[in-house]
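Submitted below is the structure of interest, expressed as structure tokens.
With one protein chain withheld, the remaining protein chains of the complex are depicted in position.
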Amino acid sequence: MSALAFTYTPVAAAATHVPHSYALVGLVLLPLVGAIIVFSLKTEQAKLAKQLSFLISLAVVVYTAIIAIDFNTDKHITTANQFQFAGSWVWIRDFGVHIAFGVDGIALVLVLMAVILVPCVMLASWNSLDSKSGAEEVAAPGAPQRSVKNFFGLMLLTEFFMIGVFTATDVFLFYVFFEAMLVPMYFVIGSFGGPRRQYAAMKFFLYSLVGGLLMLASVIGLYVTTGSRSFAITDLIGHVPQGATQKWLFLGFFLAFAIKAPLVPFHTWLPDAGAEAPAGGAALLVGVLDKVGTFGFLRYCLPLFPQASKYFAPTILILSVIGILYAAFLAIGQRDMKRLAAYTSVAHFGFIGLGIFAFTTQGGTGAVFYMVNHGFSTGALFIMLGLLLSRGKSRNIDDYGGVAKAAPIMAGLFLLTGLSALALPGMSTFVSEFLVLVGTFTRHKGLAVLATTGIILAAIYVLYLYQRVFQGPAREKTAGFRDVNAREIAAVAPLLALILFLGIFPKPVLDIINPAVKQTLHEVHQTDPAPKLGPNSVVAGGTK
Amino acid sequence: MTTTAHGIESAAWLLIALPLISGAVLLLAGKRANKWGHLLGALVPIVLFVYALMLFFAVKHEHNREVSRHLFNWIHVGRFSIDAGLLLDPLSLVFVLLITGVGSLIHIYAVGYMSHDPGRRRFFGYFNIFVAAMLLLVLADNYLSLYVGWEGVGVASYLLISFYYDRNSAATAGNKAFFANRVGDVGLSVAIMLMFAYLGNTSFQTVLHSHLSNGVASAIAFMLLLGACGKSGQFPLQTWLPDAMEGPTPVSALIHAATMVTAGVYLIARSAAIFDQSQSARTMITIIGAITLLYGCVSAFGQDDLKKVLAYSTVSQIGYMFLAVGLGPGVYAIGIIHLLGHGFFKAALFLSAGSVMHAMNDRIDMRRFGGLRTVMPITFAVFVCGYLALIGFPLATGFWTKDKIIEAAFDKGGTSGWILGIAALLGAGLTAAYMTRALVMTFFGEKRWEDDVHPHEAPKSMTLPMIVLGALSLVGGYLLIFGGGVQHWLTPSVGPSVEEGVHTVNPTVLSILTLVVIALGAYGAYAAYGRKAVPVEKPVAVSPITRAARKNIYADAFNEAVLMKPGQWLSRALVYFDNRGVDGAVTGLAAGMGGSSSRLRRMQTGFVRSYALSMLGGTIAVVAVLLAVRFQ
Partner (left out) sequence: MTPTYYLVLSAALFSIGAVGVLVRKNAIVVFMCIELMLNAVNLSLVTFSRINGSLDGQIMAFFVMTVAAAEVVIGLAIIMSIFRTRRSASVDDANLLKY
């Protein structure tokens, strides 16, 4: 990486120092190659497709782990060298478009989260397509058999786009991944989802497309107004003209990400998509794909448009707090458990938005850590819901009751997942939520206190759901539920283990995130507010 | 100044790790552990108690009796740096001894009590996790770690209240407890944020040794108080505690009487340095304490469920402790001493109530008891010990601890001192009355139980811990107060006790007055319930006060009408708004686009000449615009 240690002079420097690390290219291509292989299998080779996909996803985990171990957390970071394992190749010479990959701490932990989630989701969805007992609903008579290999191929394809979108360091390339990512998810929802899958898939697609087009306009605007003749982020930072131009460009990016994340009031596609998508797809959709929105805030909105970010921050903070409380109330009022889970995520995205636009290191680091934890927690939640649905064949909460009697292990896993969703201290979700709140509090006391009341609502929607489904006297229908088997435990247990471990010892992840967030805040020209009373108020030796 | 841990003290983390591991083993091992699970579960607190005693003697010799044990750097982001560490000081050690000591006895009791329960292993798993969380709560050396223990005990309490999860009432009670606690947690969270925003740190070392401006100190103090009220079942967050009796009786004894619910008192005593800087917060604590202690007494009267009587009694006694710690410097230690004494006698009372329940086929309605003193002599004796200690019979625990609080309230001076003192005095009389009622209805009079019930004395594993606690109830108070031992021991943590200040009322006179009030209360209740037969069915024609007491002075009704119902309406209204309003706007836009395009396509008529006309029109328009621009 030492080749990158040059002082920043735009364009010219970028042209002379072209890094060519193939590490990330390999990581991006691995799932793509896997997807192509799985797609090319015959439909009858369902079992082979599953095993192959699972192995490839495990290989991706190992690959990513190696990169994470190699990642240098102590490096001195500047705008130009903030990305490690950087590699850049010319794609469209006339417009300065590059195929460029690289990771900073923020991207690295998100990639890690995404690739860990994929094999878990695969394990959980193992039988959900080709067996009656695993399916999430009673199949309509005469409904066509759903193709197993296509589903698993789409999972790998989604993984390819997810890794690509997090590691791209060229705005144009990012845009391509951002839009292309819709396609596999569209098919996952549209061909493998519930009864209203067509509607949900179309809504998801159109919503995201509207945001994507606004972003495209801004990407072009960025190219024209900066005059950098390059789409590399490092070349663009600090070159966007101030004033109205910056605000308009910011809005284009922001709306795309706000729809993706989603922030209230752009959220209404998520409950539909989350509810209709198969549980595994929903886990990836809410757990990872939506993170691209909040990731985009940090990676693009803040560094590229510092002035506009500051200008719009109060509005976004207020929207975030409204989202936290509003979505929590909506979650309490839901009858459909998957919609409920989707609404809880809208509330959580409010927290992430709050942390990012509070412009403090605690808020920023907390928000990134929140993204990781939320991926694990919501991924586990959707997986658990999928397991529950495969027994009950109904998304209506009122159809359940007393499940804990028949399936105590499932109840225990579900409760742990639920507790992680309500950010119980001792779990990693608490660390991130508290960091977000404390980071916000140092700047905006009122908003932070309002957001804190969200923890009461979180307890209500989680435990009220748990009570209605798992507690109370067992019903005739629920008494026969099968408890979870080893495969199903293996799908959730690693996620819960990570949540617990990072709750007690979050240092490894925080150390990766911290420098990147600090750099981002540096690019927005923000520093943490100092303690109001300062160290002087501490009386040496104590008063007692 | 604290000393760094060395020798035996440096393994203090075992206090938390051991029960946590054992709890995890019990829960993860599954049915395999059914045979030996309860033994492991009961052994752990005993081992911890022995270790805690060793720690106690080790710390006793340290400078200032404060030992810190740094474990690891937990969270470090910018200026926000939290170290996971333990603080062994007089206050935390007193609690550790209480938790592990009373905890051991109750664990042993539970082995017998839960012997026929299929979920015994799960019970001990939760119980051990509770012990771990509670020890973390009292041993933490900063507010954020304390918060982890704080929520940990909340979850353990939730799990144990809803232990019989197939009963809807138990599940609801568990949720209610957790939600009420979460309201308090908001307070604690905000307090921690305030500490960070103003001091840049949350460790006791920094926070408790800082001069805060009055506003900040008050803000932190009020937020801490909110947290304390939630955890300790104080007004206005008290209603969850009586419902928590849905859990097995050992849970009520350990968590909802002796330890967890007193965490609020611990928090206030621990934060003494902050509360000392805010007169308004201290006044608020005394007001809350006085209201709650009277509220608990009155509500206890209306209950026919023996455990609920004891639960309201707990609410009321913690009110006394709040009153004590609210009175401020010099009285903290007395509050803590009452807390310890209360831990003994309330545990004794709950365990004997559990023994009664055990004998009566899990029936708990006192109107169906009566005459049990001959059938269950040991249980009766223990209950009487607890009874005497609670009402403050001369030389029993309450006599030493509660009287001190009443005295301190009067000594506060001024009108407020008189009001608080009289409230505390009145509470003592009411306590004697409702406890006499419970004693009489349960153990005296004619037997009123149904034919299928065959009461019998409990097995040894249950009676032994009961006897120990009963004995402690009688003599514990004297031991605690003797020579000012505990007060002196606690001095490094909460400051010296005021021994001989200015007395508003002469202590001897006040003591005699208190005894008279207690005797009056006890006699009144005896006259009302002991002289004539207790009706098996609840009398319907009763005074409005009785009716209010039965419905715990309408606190539940208030919560339901003011919080729950509007919350449900709001939730429903927002769901409607989201589906119709927000989503409606989006789908409406889509429908609008569709509708207008289906109108627009009608222009495609198929007649060539109309196309030609529109082309001509368009051409002319373009030319006209061009000309207009050119020759404007």
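As written, the chain order gives the labels A and B, with residue 1 at the start of each chain.
As a working rule, contacts are C-beta pairs under 8 Å (C-beta built on N, C-alpha and C of every residue); 3 or more make two chains touch, one makes a residue touch a chain.
Everything quoted here is computed from the prediction, not taken from an experiment.
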item: Which displayed chains the hidden chain touches across the whole complex; value: B
item: Contact with the hidden chain (one of B:Ile8, B:Leu613 or B:Leu627); value: B:Leu613
item: Touch criterion as defined above, residue of B:Lys532, B:Arg602 or B:Arg630 at the omitted chain; value: B:Arg602
item: Chain B, residues in touch with the chain not shown (by the definition above); value: 601-602, 604-609, 612-613, 616
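By our rule, only the chains that are shown with their structure count from here on.
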item: Residues of chain B that touch chain A when the two form their complex; value: 1, 27, 72-80, 144, 147-148, 150-152, 155, 158, 162, 165-168, 170-172, 174-175, 178-179, 182-183, 185-186, 189-190, 192-194, 196-201, 206, 208-213, 216, 273, 492, 495, 567-568, 570-572, 574-575, 578, 582-583, 586, 590
item: Touch list for chain A against partner chain B, complex; value: 206-207, 264-265, 267-269, 326, 329-330, 332-334, 360-362, 365-366, 402, 404-405, 412, 419, 424-426, 430-431, 434-435, 437-439, 441-442, 445, 448-449, 452-453, 455-456, 459-460, 463-464, 467, 470-474, 504-507, 510, 514, 518, 528-535, 537-539, 541-544
